[in-house]
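Pasting in a structure now, in structure tokens, and then I'll have a few things to ask.
The complex is shown incomplete by one protein chain, all other protein chains being positioned as in the whole.
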Amino acid sequence: MPPILQGLFTILVGVTGCVAYFWLSNLLLDRVICPPHGPHAGRNITRANLIRPWLFLFPALVVLGLYLAYPVVGSFVRSLHDRSGTEFIGLGNYADLIASGGFRVAVRNNILWLLVVPAAATAFGLLAAQLTDRLSWGNVAKSLIFMPMAISFVGASLIWRFVYDNSFDIGLINAVRGAFGAERAIDVIQIPFWNNFFIMFIMVWIQTGFAMVILSAALRGIPEETVEAAIMDGASPTQIFFRIKVPQIMGTIVVVWTTITFLVLKVFDIVYTMTGGNFGTHILPSYMMSFMFRDDGRATAVAFVIMILVLPVMIWNIRQARREMR
Amino acid sequence: MHSIAGRKSGLQWAVHLSVVALVLLWLIPTLGLLVSSVRDRDQIAETGWWLAPLPVEMTFRIRAAPDDARASGDGFVIAGNVLDDPAQARWFPDGAGTVTAFGTRGAAPTEHAPGDTAELRTGGTLSVARDGAFTITAPDALTRPVSIFFEARVPPRVTLDNYATVLTSDGMDRAFLNTLTVAVPATVIPILIAAFAAYALAWMDFRGRGVLIAAVVGLLVVPLQLALVPLLNLHNAVGIGQSFLGIWLAHTGFGMPLAIYLLRNYMVGLPRDIIESARVDGATDFQIFTRIILPLSFPALAAFAIFQFLWVWNDLLVAKVFLPSGSDAQVMTVKIADDLIGSRGGDWGILAAAAFVSIAVPLVVFFTLQRYLVRGLLAGSVK
């Protein structure tokens, strides 16, 4: 069977399967197990209401448990074993990682990414949101800045190869340098250390639209009166922006910042496509992929390091969610 | 605020200009890709894409065959027009064109100005006129072809050749279908499962609901990397292995927390009165879900569908791990990153066309459904 038919078949089976499960299980509960009539109507209804949520939740819980909760444990256990997976070596993989120079470079780069990308994307997004607000063609501008969001990291990397390439006729940067009289084209992707920032900018380019859209909505949500009051008080546009508007959307800024932070910790595609991790550009996700299929023990150890990096924000997130529910 | 008195128009201009600059910075790289993808590969090598609408000065080489020589005076002469040569006829449709320089050696193809007469190394002379007419004179009979190098101004050529090449000989057509095959079920199935769970978490009262919601929020940020090795081992152990079924399941799992989170956030914001009213009207939970909640949650469902579709379509990591590595099952991102960049590294037209094939569908989805995407983003992040 060709894959495309297999795909259609899967949709059919998956959708009817899901619908049938939900419908039949509810029917079974209402008609057979706890019918809401007869001598025990009241008790049966109460009982059905205890069971029903779990019918609704069951498939999702299975999927979540198997595909997200189990791997956290599974990865940790695997990371305590050697390459073949048979011999328990304790924290050996982690010790090897710490001793290796490549890992240290990846950690350093990752910290740079975590510092630079969310900050830059949020700042650009805030700037774009503020500038396009109330502009007659603001929506068109926003749409274009938002567009990279739809482009894959691989596609985006290719797009930026056209900017970074080391010839005067392909790379925009070199073309501009040439126009100012540079003699030799340079390969910005190979400049030690600074090449990281060129690669990071691709991520900034993708994420700015996301930040802009959300911050723009937050800016619109600011009560107009507070701005008008500030105008009456004689504040300049800059003062209004930094002292009236930004403090009021601080909560949203934090949300945007953390969301991009999480994304940065997942994305290996850009580094993989731009340099494959050469020239000192590895970050942890790409470093992990360099071990994938070769040394699962080492790969899971790197993955677990990423998990540890995420952990504090994850706990903060959960706390925040629980507070909101009260 | 447009009506506030005494505003400076200069400031307004500055705003306009900064936005223009910002938009250009965001648009130009993509534009470069699009333009490059429809240029001729030889022209790409000659000038930057930003010069694409301008004629390109390109260097050509033709060979004047000795058979065409005829005796003239005390030697031999070959006459003809360099622009008529079949090797580059595509550049000069009616033999029209302008020669800007010519030469006799590959090392210096533009040594002489048109109309000049150049000495041939083998003895004899070559001259090429501005309209392409050339004359070779030789003292003795010619035995080997004479190479003529010339440079001519060529009008820009817009072509879909790159796309044709990518789609036929490079196998992007197969990769496109594979991507589609992965993306559609991996978008539809999680929505269905998540919608039911989200309803339970939003509108049903039961012990442990708070803990489950917190767990979903927590799982939202579990790094994908953590799941790769254990799940691949699991898939291998149960016989799914690296396959389409495996990647559908994986994407369903990885998309689930966001789906539940987004949909629950939206559903919990629906008016309580409406749901209670339906209950008073006699609807069961299942009926409330299918007849009230689902239709009303359409914006959130659409938003998540777009998210998940874009995410799956654009994914490289999960496809690399959960699909077999042969070209039969390669999706477009893998094809480009692992295959084309290696084998076609310097062929910018091909790379651009491939990239554009892969981003075309997301761009269409993005621009037609942007409204829902924005709404979904807001529902997920701003409270």
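First chain written, first letter: the chains are A and B, and each begins at residue 1.
As a working rule, a contact is a pair of C-beta atoms (placed from the backbone, for glycine too) under 8 Å apart; a residue touches a chain by one contact, two chains touch by 3 or more.
Here, contacts and distances are computed from a predicted model.
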**Q.** Undepicted complex member, UniProt protein name, chosen from "Multicomponent K+:H+ antiporter subunit C", "Tat (Twin-arginine translocation) pathway signal sequence", "ABC transporter ATP-binding protein" or "Acyl-CoA dehydrogenase family protein"
**A.** "ABC transporter ATP-binding protein"
Q: Taking the complete complex into account, tell me which visible chains touch the one left out.
A: A, B
Q) Which listed residue, B:Leu22, B:Val82 or B:Ile292, touches the chain dropped from view? A) B:Ile292
Q. Which of these, A:Thr16, A:Thr46, A:Ser100 or A:Ser236, touches the one chain of the complex that we don't see?
A. A:Thr46
Q) In the full complex, which residues of chain B touch the absent chain? A) 271, 273-274, 276-283, 287, 291-292, 295-296
Q) Contacts of chain A with the missing chain: which residues? A) 36, 41-43, 45-46
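Just so it is clear, only the chains that are shown with their structure count from here on.
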**Q.** Where chain A and chain B are represented by their mean Cα positions, the distance between them in whole Å
**A.** 21
**Q.** Of all residues in chain A, those that touch chain B in their complex
**A.** 3-4, 6-7, 10-11, 14-15, 18-19, 22-23, 26, 30, 49-50, 52-54, 56-57, 59-61, 63-64, 66-72, 74-75, 78, 124, 127-128, 131-132, 134-135, 138, 141, 143-155, 158-163, 168-170, 172, 175, 205, 208-210, 213-214, 217-218, 221, 224, 227-228, 231, 237, 252, 255-256, 259, 262, 265-266, 268-269, 272-273, 285, 288-289, 292, 296, 299-300, 302-304, 306-307, 310, 313-314, 317-318, 321-322, 324-325
**Q.** Complex interface listing, chain B residues touching chain A
**A.** 1-2, 4, 11, 15-16, 18-19, 22-23, 26-30, 32-33, 36, 44-50, 177-178, 180-182, 184-185, 188-190, 192-194, 196-197, 199-201, 204-206, 209-210, 212-231, 233-234, 244-245, 248-250, 252-254, 256-257, 260, 284-286, 289, 310, 313-317, 320-321, 329, 333, 336-337, 341, 348, 351-352, 354-355, 358-359, 362-363, 365-367, 370, 373-374, 377-378, 381-383
